[in-house]
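Of the protein chains in this complex, all but one are displayed in their positions.
Take a look at chain A:
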């Protein structure tokens, strides 16, 4: 069988369960994607490559893990940018694994009944995203069609160029009514093998991680891989040595303290959902537009920060919140304030042998408000052209206090907008104050034209978001909608 990955580094044992059957493999180079594993090693080609960058969803597979009660739960992932080694100990289900004999899975049957495929190339990915949704809903005993928001969220990472989606949505609404598929709770999942050799390192504790960092200074860190793997799949860079943060037990926790939460570097966006929904609704709403469900199930907040892209969605929010970061490494731990973390275009204070260990989100105190929005060409699964986050508290005097405003897409890093903050601080919001604040944007930022937006749009859009924020802060709850969501 021909491998599309050319690097032949040292081998690692990989144990997983594939469509119900145990598989043990060796000689899988660290950079090998799950998609290459499926298509080249297993010769199961139902899972497609449409982009190799995580954007189209044609490669969507379901990754199953067991909860404490022994039930399997699945999430969708983009096999094209998922390192095969991260499938250790998982149940991998692909489009080939759903039908039993002649009987189609209800998701498949619903897609056929509702004419949900035309060219069919997106279909395996769509089927797998719907499978994850259906499986979860059946698990929770939901015997009703999912609503539009749920469907759009489930399919936000699956592009279809042919159908216009209506037929697929109808299938999603109909699948629950079909008889339950054969239960997979009895599937034996082969436990993860301990990594025995070099290449893809899976430390299970902080201590192991730090030892590996000192032993392999050349190795790259990988969490969700949703940024890193694109270096290999698009830019063809070899990634011969990877240290996987997603297996480190101590990094997987969210630790609550009195005045906030420590978010471990291994915590995925998906795992943050309920915390954000309860305590930072604006962050939660934004998260629903960050990437797709496939991305959010793998990617981490720490990865977004360490990646230090000027158009990352979360840095402006963390800047507005005043987050703190714990850095750890071969020379010991230290803490930095988010304001000091980014040092330039895609650069941070992290030095060799260091990693970002956890992020501290301060709890919003009474009266404190966090607002955040992004602007992008497409609503779902698109990178920001402009991102704006604002935190403030309106005092008894009706004035804004402790204003922190930060923007993304406006400079070479995400940045505080100090002039805007100054224009707002201590003021009662009125047209004049807002105008001053909007004008101050041009003092804080001198954005550039690029493929996502022009300089003018960035400034105008940021001003629009600032105006939206001010409307929100002065809202008198009348019937006039101020955002599209309110219409």
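What we mean here is this: a contact is a pair of C-beta atoms (placed from the backbone, for glycine too) under 8 Å apart; a residue touches a chain by one contact, two chains touch by 3 or more; residues count from 1.
We adopt the following convention: contacts and distances are computed from a predicted model.
For the omitted chain of this complex, the UniProt record lists the protein as "Xanthine dehydrogenase molybdenum binding subunit apoprotein", which is one of "Acetyl-coenzyme A carboxylase carboxyl transferase subunit alpha", "DNA-directed DNA polymerase", "Aspartate carbamoyltransferase" or "Xanthine dehydrogenase molybdenum binding subunit apoprotein".
Contact with the chain not shown here comes from a single listed residue; of A:152, A:250 or A:425, that residue is A:152. One of A:22, A:120 or A:395 touches the chain omitted from the figure, and that residue is A:120.
One of A:274, A:351 or A:474 touches the chain omitted from the figure, and that residue is A:474.
Those residues of chain A that touch the chain absent from the view are 2-6, 39, 43-53, 55-56, 58, 94-96, 98-99, 104, 107-108, 111-112, 115-124, 127, 148, 151-152, 155-156, 158-169, 234, 236, 375-383, 385, 429-431, 434-435, 438, 450-454, 456-457, 460-461, 463-465, 467-468, 470-471, 474, 476, 478, 480-484, 486-487.
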